[in-house]
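A single protein chain has been removed from this complex, and every other one stays in its place.
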Amino acid sequence: MKTRVTAVFALVALSLFFCSGAFAAALDAFKGEKGEIRIAGGTAHIPVMKEAAARIMGLNPDIQISIAGGGSGVGVKQVGEGLVDIGNTGRTPTEDEVKQYSLQMFKWAIDGVAIVVNPANKIRSLSQDQAAAIFAGKITNWKEVGGDDKQINLYTRDEASGTREVFWEKALKKGDIAATANVIVSNGAMKGAVSQDPYGIGYVSVGHIDETVAPVAFNGIEPSMENVKEGKYPVARGLFSNTKGEPAGLVKKFIDYLFTEEGQQIVVEKGFISVQ
Amino acid sequence: MGEVRRLQEAGVLVFSWLCGVLLLGAVIAVIGYLFVHGWRSISLSLIFGATPPLDALLMKRHVFNGLFPAVVGTLSLIVLSVCWAIPIGMASGIYLAEYAGAGTKAFLNLFFDILAGLPSIVVGLFGFSAAIFLNRLFPGSIHPCLLISSIALAFLVLPYIIRTTQMALEGLPLSARLTALSLGASKLQNITHVLLPQSLSGIVSGVILAIGRCAEDTAVIMLTGVVASAGVPRSLFSHYEALPFYIYYISSQYTDREELATGYGAAIILLCICMVLFLTAFVIKRQVSYHALYRA
Amino acid sequence: MRRTKEHAVEIFFVFSAYFSALLTVVIFGFMLALGLPLLAEGRIFSIMTQPWAPHLGQFGIQPMIVGTLAISLLSMLFAFPLSLGCAILISVVSRGTVSWLLRKMVEMMTGIPTVIYGFVGIFLLVPLVREFFAAGSGMCVLSAALMLTLLVSPTMILFFCESFARVPDSYGKAVLAVGGTEIQKFFHVTLPNSWPGVVIGFTLALGRALGDTLIALMIAGNAVQTPNSLLDSARTLTSHIALVFAADYESLEFKAIFACGIFLYLFTTILVMAVRLLGVGRERWAR
């Protein structure tokens, strides 16, 4: 126990040391600043936001950054209403939204949305039609797509989710999602649910895929980072941060920071694709 | 005849023991599961992450990957909510017990019963819409935050405090009520010098149970300003973190095993806080009955 | 001088009491005012019967009403016999230290945070249900009802025990005096004389089950469908509010959650009224 704590300490101390050396320039902008940034919206963004906040607040304790989830819909509405400073979306805000709230959009990462199944499931590839039929509830047994004779358990995201929006639009071609589907409120929970259900199927942000779930090729294309980056994998999206009107002051500095070398490195570390 | 009766009685016996074993077994399973899976994550770094505890406590540095902000958030919520709820709640309870006539009492009690029965999410929804309403009225000044959450939580526990104050005062014997009056005390002097001190233990145990309610509630705060990550709240108008919400958040958003482990840790800490509060209330209350036995 | 001070304090007492009462009305007022646009156009009926499909302009909360009732009534179905059994165990069957200990354990259970039940539910109960029935995801009406049972039982048990204790001892002695057993005494005297208390305990627990958010939100699956079986995923009114509250404040979607709020408010009011009527009955019974 003790050794682990010490190890963590050492690691953090080391990384702090390197950060301060290598990226001093990027964080310099926050020196002497004071104030609060409130962020809400897409859940996929949270790991990056948290890491950025940790670095900024670690350097300057006078800055307070709060990060809430809620999904892309929440992000747009809350920033539009002036309840938060930055609203994150995992999709491009609609024209109506942009107009109504005079949103400024900043796309700082690219992400793919991949179909995932339990690693115990043999299925590793689905066509667009198969995927649409499964999520519409028309195919209800794994044997119909070449798997075991077991009922398919559907998992979908809540309606405020940007991941759901992108998946629905680009993978399902705006087809129905069965009402029987279990509704999960985040990428992490989706992964948790599918990893625990041998006959479940769901979709998560590519950045969230790890050994607990198995990614499924879509129309024969693997949802790998490379494929998303090269534009081969079709179910992809940008990760946006939106502000109401032109960002200013601390908020502007925060968004600028996301586009610095250090910011983009966080993006890559958290499993997304850099925009540069 | 006797045979049937004996069988029936045996049936009742078996059934009741079965129910007892089932219920306690289930609860022990829940708590045991939590501890078996979570005790390993209990350590100083669970609370303070990588930040030296002293720096965190002195607010010199932010804590990341630790529960410290959530613990502080929950504590500030408790303190604030109880601060709002105690004066209003006790005053209402005193009014009901000492001033209101029977009709008024029945009338007001109906409202307090409804308030006590409202699902916490409805109170949360009220807090949220009130914040939006105020934000419309005074643009940019009010948004869901610690202040709004604590006020909404105060509304949630208000009926508890009203009820315990009222019950504690009404439970006093007539003789206790008349003593100070016969010595020339005014009604208010009688309340403040004699009646309240004598019913204090009942009121305090009620307040402690209200604190437990503030500590565990999730539905109200998730609508009124709690967030996934905010650091230690700096002002009443900050977003904040809280233990119960953290547990909910982790259960649905965890990205890896380590993060999940902190969820277990948070659950154990919250459970311990609530149990300690419960035991405190129990000790205080038991002393009441102890005293009552000796006086009778 | 002192009189004016006393007067000021007394005014504060009155003010507080009426403020607290008014709060109850204001909360309902808020729900009504914000939900009104949806209810105004004579759409109460469609709200209650339609499914939820915002992209089709349908904002019915019927699936949520059914989900709420299904989960809470099922949990009461489990919890009522369980609680009655436990209450009998505590007040009749066991004696001395065992009874005291059981009672303290049950009292202690009232202090366990809801979110803990939800949390353990996800990682312990949901996989168990899934494995056992080998169907569905495990996030279902049954799982939520089982966890809710644990949540509401202590309330009921304590209330039952208290009601049993209120039955005058002399009644029971009469049974014992003619050679009856403790259990006969319970069934012939204690239970018949405490039934209003038993019904009140049931009603209070039902109120708790209807109003709980976290357990259903975390383990009922939240699918927007009318559940057809115990293993179907369902959404309650409370979790619907939690899931939709962040939508556009102007949209009908957002307003629909106030309809949920109104329903929950009305459920509560009805239960409180029921308890009051029963309470009056109980007083009369006791005399």
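When the chains are written out, they are named A, B and C in that same order, and each has its own residue count from 1.
Operating definition for what follows: a residue touches a chain if its C-beta (ideal position, glycine included) is under 8 Å from a C-beta of that chain, and two chains touch if they have at least 3 such contacts.
Going forward, contacts and distances are computed from a predicted model.
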Practice problem: Pick from "Stage V sporulation protein AD", "Phosphate transport system ATP-binding protein", "Dihydroorotate dehydrogenase B (NAD(+)), electron transfer subunit" or "NADH-ubiquinone oxidoreductase subunit 4L" the UniProt protein name of the chain that isn't shown here. | Solution: "Phosphate transport system ATP-binding protein"
Self-check item: Contact set of the excluded chain (shown chains only)
Solution: B
Practice problem: Pick out which of B:Arg61, B:Arg177 or B:Lys285 touches the chain that's been left out of the picture. | Solution: B:Arg177
Exercise. With the full complex in mind, choose from B:Ser81, B:Gln198, B:Ser238 or B:Thr262 the residue touching the hidden chain.
Key: B:Gln198
Quiz prompt | Hidden partner chain, touching residue among B:Ala29, B:Leu134 or B:Ala185 | solution = B:Ala185
Practice problem: Considering the whole complex rather than only what is displayed, give the residues of chain B touching the chain that is not shown. | Solution: 174-186, 189, 193-194, 197-198, 295
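As a convention for this text, only the chains that are shown with their structure count from here on.
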Quiz item: Looking at the contacts, which chains touch chain B and chain C alike?
Solution: A
Quiz item: Based on the averaged CA atom positions, which chain is farthest from chain C?
Solution: A
Self-check item: Between chain C and chain B, distance of the C-alpha-averaged centres to the nearest whole Å
Solution: 17
Quiz item: When the centre of a chain is set as the mean of its C-alpha atoms, what distance in Å lies between chain A and chain C?
Solution: 37
Quiz item: What positions in chain A touch 2 or more of the other chains?
Solution: 81, 184-185, 192
Quiz item: Listing for chain C: what residues touch at least two other chains?
Solution: 122, 249
Quiz prompt | Footprint of chain B on chain A - complex, ascending | solution = 1, 5, 8-9, 12, 36, 38, 40, 43, 46-47, 49-50, 53-54, 57-58, 61, 64-69, 81-84, 184-189, 191-192, 208, 210
Quiz item: Which residues of chain C touch chain A in the complex?
Solution: 51, 54, 63, 122, 126-127, 130, 135-139, 221-225, 232-233, 235, 243-244, 246-249
Quiz item: In their complex, what parts of chain B are in touch with chain A?
Solution: 43-45, 50, 59-62, 64, 132, 135, 139-140, 143-144, 226-231, 234, 238-240, 249, 251-256, 259
